[in-house]
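Removed: one protein chain of the complex. Kept in place: all other protein chains.
So, chain A:
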Amino acid sequence: MAEALFHTTIFQQLQEELLLLQGLRAPLDAELQETGLGIINQSFPHRAFPVSAVHELMSSSAEDAAATTGFIAGLLGTLMQRGSCLWVSRHRNIFPPALSFFGITPDQVLFVEAPDPKKALWSIEEGLKCATLAAVVGEVQELSFTASRRLQLAVEKSRVTGFIHHRTNRVAGNLACVSRWRIRPIASIPPEGLPGVGFPGWNVELCKIRNGRPGKWNVQWTPQGFSVLPEKVEEQAAVIKKAG
């Protein structure tokens, strides 16, 4: 019995060490921020949303992109208590007043409009190196593995959280990002059968997560934050993806 317990501790220690080597440090207490993702947190290493990492969010249509932006904004609401955020895109289409619905003060967000994709990537990388920022959101059409690795290396030093909003119709290859998400809008559920449009709802698919467990959930954004809808939780087979 004691031997089994001893083995578990050793395993745990080894796991921690491996995570550390892969650039995923256990979040410090000061950094441990409750993003309100509830049960989704179980899928992450260290059981908390990986801050100081680069996340990739894929979207293929304008509707998906809007849902993805909403999801990012929901996460930013918590992260931006630490500082401001740099939002890099080719063309500005974000309507800043909408960000205040997600708990963000829109004037804390610095929008950068890059003239071409290469310069967009450059400013995302520079932003990720700047430890003063809480987060960097970058909208890109194309991202190569090398570029994603550069971004991941930048955050490991500065501990900024990066969100790469990857807007493409193509099947994306492997990237060095810590996770890959796909957010799609789902029909909202108006409270207690009232008419009209309810709170925004999304189908959140965590396609890949390094050292975690991918899954699919239906999430709603309420004024109190994220709420994961319980009845439709679909647990995927426990497949631990290898680190990319």
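FYI, a residue touches a chain if its C-beta (ideal position, glycine included) is under 8 Å from a C-beta of that chain, and two chains touch if they have at least 3 such contacts; residues count from 1.
Here, contacts and distances are computed from a predicted model.
Enquirer: Name the absent chain as its UniProt record does, using one of the following: "Ubiquinone/menaquinone biosynthesis C-methyltransferase UbiE", "Protein ImuB", "Putative murein hydrolase (TIGR00659 family)" or "Phosphate transport system ATP-binding protein".
Expert: For the chain not displayed, UniProt's protein name is "Protein ImuB".
Enquirer: For a quick check of understanding: of A:A48, A:I186, A:C207 or A:L229, which residue touches the chain that isn't displayed?
Expert: A:I186
Enquirer: In the whole complex, not just what's shown, which of A:Q42, A:T105 or A:T168 touches the removed chain?
Expert: The one listed residue touching the chain not shown is A:T105.
Enquirer: In the complete complex, which positions of chain A touch the hidden chain?
Expert: Answer for chain A: residues 62-63, 65-67, 69-71, 73, 82-84, 86, 92-102, 105-115, 119, 122-123, 126-127, 129-134, 184-188, 190, 195-198, 200-202, 221 touch the chain left out.
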